[in-house]
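Removed from the display is one protein chain of the complex; every other protein chain stays in position.
Up next, chain A:
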Amino acid sequence: MALDKNTVDQIATLARLSVDADDNAAYQDELGQILALVDQLDAAATGDVAPLAHPLELTARLRADEVSETDQRDAFQATAPAVASGYYLVPKVID
């Protein structure tokens, strides 16, 4: 399946990746090859098969509603780039 330039740009935007305009053609080609590989699955007859949500044929085990975590904020925030008064700080985001 062929990808066009806009699709590559769109995927990059959604993934927050910056892609050089010079590399766009190469990505179209490489991503196209991956899609072609996956497209082979279309050859299988799946008309009577229920969609599979998970490769393991198991169902979820549920946990009891209990508070088991303790406050480890200091440990978690030790590796954060910027914190203040218990908050994580990020560059200003305006809605």
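Rule of thumb we're sticking to: a residue touches a chain if its C-beta (ideal position, glycine included) is under 8 Å from a C-beta of that chain, and two chains touch if they have at least 3 such contacts; residues count from 1.
The definition used in the following text is that contacts and distances are computed from a predicted model.
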UniProt protein name of the chain not shown, from "Aspartyl/glutamyl-tRNA(Asn/Gln) amidotransferase subunit B", "Phosphoenolpyruvate-protein phosphotransferase", "Na+/H+ antiporter subunit C" or "GntR family transcriptional regulator": "Aspartyl/glutamyl-tRNA(Asn/Gln) amidotransferase subunit B"
Selected from A:Ala21, A:Val38 or A:Ala64 as touching the chain missing from the view: A:Ala64
Among A:Ala21, A:Leu37, A:Ala78 or A:Val93, the residue in touch with the chain that has been omitted: A:Val93
On chain A, residues whose C-beta touches the chain left out of the figure: 10, 13-14, 16, 51, 53-54, 56, 58-69, 71-73, 76-77, 82, 84-95
